[in-house]
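Got a structure for you, questions after.
Note that one protein chain is taken out, while the other chains of the complex remain in position.
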Amino acid sequence: MLKVGVIGCGGMGRDHIKRLVERTQGATVTAVADMVDQLLDQGVAIAGSGCKKFKNADDLINCPDVDAVFIVTPGFAHKDALLSAIRAGKRIFCEKPLCTTAEDCLEVINAEVKSGKHLIQLGFMRRYDKGYLQIKEAIKSGEYGAPLIVHCTHRNPLVPDSYTTEMAVHDTAIHEIDVIHWLVDDDFVSAQVLFPRVTGAAAAHLKDPQIMLLRTKSGICVDDEVFVNCKFGYDINCEVVCEDGALKMAQPSYPDVRKGAKVATMIDTDCFVRFHDAYDAEVQGWVSDAAAGVINGPTAWDGYLAAITADALVRAQKSGAIEEIKPAQEKPAFYN
Amino acid sequence: MLKVGVIGCGGMGRDHIKRLVERTQGATVTAVADMVDQLLDQGVAIAGSGCKKFKNADDLINCPDVDAVFIVTPGFAHKDALLSAIRAGKRIFCEKPLCTTAEDCLEVINAEVKSGKHLIQLGFMRRYDKGYLQIKEAIKSGEYGAPLIVHCTHRNPLVPDSYTTEMAVHDTAIHEIDVIHWLVDDDFVSAQVLFPRVTGAAAAHLKDPQIMLLRTKSGICVDDEVFVNCKFGYDINCEVVCEDGALKMAQPSYPDVRKGAKVATMIDTDCFVRFHDAYDAEVQGWVSDAAAGVINGPTAWDGYLAAITADALVRAQKSGAIEEIKPAQEKPAFYN
Amino acid sequence: MLKVGVIGCGGMGRDHIKRLVERTQGATVTAVADMVDQLLDQGVAIAGSGCKKFKNADDLINCPDVDAVFIVTPGFAHKDALLSAIRAGKRIFCEKPLCTTAEDCLEVINAEVKSGKHLIQLGFMRRYDKGYLQIKEAIKSGEYGAPLIVHCTHRNPLVPDSYTTEMAVHDTAIHEIDVIHWLVDDDFVSAQVLFPRVTGAAAAHLKDPQIMLLRTKSGICVDDEVFVNCKFGYDINCEVVCEDGALKMAQPSYPDVRKGAKVATMIDTDCFVRFHDAYDAEVQGWVSDAAAGVINGPTAWDGYLAAITADALVRAQKSGAIEEIKPAQEKPAFYN
Partner (left out) sequence: MLKVGVIGCGGMGRDHIKRLVERTQGATVTAVADMVDQLLDQGVAIAGSGCKKFKNADDLINCPDVDAVFIVTPGFAHKDALLSAIRAGKRIFCEKPLCTTAEDCLEVINAEVKSGKHLIQLGFMRRYDKGYLQIKEAIKSGEYGAPLIVHCTHRNPLVPDSYTTEMAVHDTAIHEIDVIHWLVDDDFVSAQVLFPRVTGAAAAHLKDPQIMLLRTKSGICVDDEVFVNCKFGYDINCEVVCEDGALKMAQPSYPDVRKGAKVATMIDTDCFVRFHDAYDAEVQGWVSDAAAGVINGPTAWDGYLAAITADALVRAQKSGAIEEIKPAQEKPAFYN
């Protein structure tokens, strides 16, 4: 049994507690932490009465009853918790982003490398989605030759007014940034953003939709339609065009319904429904990998690459030009 | 130019006049006939002012300006017009049914055979539908082995109160009766009808839906769901299960529309829209075949087989048992 | 933790041990039984060294370390194990069939009723398949009106020569017998079997494909194409035609692949792959229901109904007629 401490009992944190308790084999939640009493109590209510309560992340991290920690706090609090958990030698599952700046990411990376232990897994759950896994396997089979182009859509029914043009990168495209890099096993080298005509459904300050263009080292071109007020659904598509075939990701299965002169199938409207199984598989994978002390999911280095790619896209939003993506240091051999 | 005389200027007749005039190569409508003045005038209005008018089918048939006739009158009037046209040696396109009784069909057949000329084509337009033709070609390719089972649906949005349980055979299933016999190139030997729970949308006297079961000489089993108040559309499906593969007929092409948490495509609601191109191809084929003096479409013998199959299904509706289908005479070599 | 003892360590038994150990929350395998030493050892190897070994089902059943039993022996051994476990008051998961005769099923049912405790769940895993569950939910929503017809296919790539015409009922159609009865919440009252032309791929003694026809109390007509040498895949389809819409079950999700002038998606070829998640959900459900002492899955009575329906279909295979299905006793109120 992996004894897990969960830092952060907001909506996402409680979701993870529930997942660990009810749908994950081989883990128990032995401790939860939150600065807000009410959230802390809600966390304990799900985790069970045997679970310890902490107001402070560090105390939880250093509790002997905790083998591994979940960091589900707001992004700005990640860095301190990560460094503290690395010092304590505890296994870490950290929700995205790794840190809020590329520099902080590097500091965490250097600490992990120095510790000599593979500790950090980042919460990019799409890598655990069956649809992407099937495409990844097909590419790896070699049957379709090298990938040349990837077409993506990331459509959301609607966003609140607080959602900004930059958030289309940091909160939305960030998922394609990680999952496509992993899917084609290649790093991004440049970024560009197109701003099409704006939908009437967007808030006055928001440019929506956007088309994000990325290029990898080997020359794969990725286009990602990010449309967060598309109204009709949470619609995630991915097509990989290879030298000898094109692979379109499967959609979630719903019945074909004939009614009203139409045959229709459902589109999800909620990302937690759409990726429900991926979240479960992600956490189960992290727990199952604990025994072997390995990280098979996204690493801190992947978190850094996502950060510098997002930074380039935000620059590109402003400049209208093609922006370079270049890590400030070589990838440590530790992460190979 | 094939000079065509059209007998019957009701809705279907006028449709054919329009088709011959506007969308058929190599034909002109030189004469129209109808007992009702008003319909006759409507027919002429479409055919053009040069067109002759007749109150009487025989006069049209024997008019020297008429090479070939279209019979689009009610079924009970078919027999006399057919016999008259055979006597005149004129090429005939006859809307279904050939005649209203199997005996009358045989009388017409014997007259055609005696004339020594292939004159009659019957209006089973589905044989000209691209969907069925693709399946027919696939079967003939041999790639899928022998057909074993055919699943069909014949769904209609709704029918008027005058529609009876027997009409589900004579007016509806009659299309599958002919097209499936042609598709698998085999004759039916027995018939059975199942009556499922009745839809609330049916008139009190009507059993709807029904499942018609047919068996061919070689043992192919056909099931045809006839559901004429299905509400949602005119939905024609056909799947042929073969020894080495299953073939599902293509549906008409409409866009995939994402809206309201659904991705949907349209189902037709009108048989004349659904089979628009098949009607055109059917008539064009008949006109184009005229030069060679051949009938490539459904023949009078096919009309007879459809009649005895329909009779058996109606008997089966009443008996609840499996009813035999047996022609009263051998197929004349003339039709091979 | 539910302490489970597994009786029968053949392929299916070991599969269940692995599932309980690796993919089920809240259960441990504390004991396994098999008459064959080698299988017993294989079972223990998966269950873990702390697990007890028994040569004899009764000893396992009565072991105090066992809260609940899995019966995964050949069908003929089910009855004794079921009665013994009922006597011991232990919760039971029994693979299908309940017993090999309808009479034995009733004996078990009467014993369970007499015990006053809901103990037996039968291994019809399809009720836990997402595809069927979505259809069930859609029907229950009332949006589509009453179900009138259900079209099913149960296609298998191929079967060994030992597979007989009767096994098409007992081993194959048995799944539709249970799942459709549950899906439309209605009991079958009659059965008929059609034998189409036989595929060249079938063994000489085997009639394949077959079409099984069932009718429910409310008049729903079910047709099930059972084709066990279809070659092309394990292809399970289900369409429920309702008064106000038709619902076609979703298929497993695989990518759309463009290659070689085709766009194709995969069909499973193995029932354990096709229903992998259903098996897991079934066992998880049974374990999770233990705390509340309820049986939400198929009951012993469902097992009895499946048995008498299968018997009627086998009679229908021989008679060619419509055979009545009638329970020898009323459904005990206990099962409502």
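The first chain written gets the first letter, and so on, giving A, B and C; residue counts start at 1 in each chain.
In the analysis below, contacts are C-beta pairs under 8 Å (C-beta built on N, C-alpha and C of every residue); 3 or more make two chains touch, one makes a residue touch a chain.
Predicted, not measured: the structure shown is a model, and the values here were computed from it.
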Contacts of the hidden chain among displayed chains: A, B, C
Residue touching the undisplayed chain, where the options are B:D244, B:D289 or B:D311: B:D244
Residue among A:T199, A:S253 or A:S288 that touches the chain left out of view: A:T199
Of B:K130, B:K217, B:K318 or B:K331, the one touching the omitted chain in the full complex: B:K130
Touch with the omitted chain, as defined above, among A:P209, A:G285 or A:P298: A:P209
Chain A residues that touch the omitted chain in the full complex: 145-149, 151, 155, 194-201, 209, 211, 213, 215, 218-221, 223, 225, 227, 230-232, 235, 241, 243-246
Absent chain, residues of chain C that touch it: 157, 231-233, 235, 258-269
On chain B, residues whose C-beta touches the chain left out of the figure: 22-25, 130-131, 134-135, 138, 144, 244-259, 265
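The working rule: only the chains that are shown with their structure count from here on.
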Relative to chain C, chain with the most remote C-alpha centre: B
Chain centre separation in whole Å, for chain C relative to chain B (CA means): 45
Mean-CA-position distance for chain B and chain A (Å): 58
Overlap residues in chain C, where contacts from two or more other chains coincide: 244-246
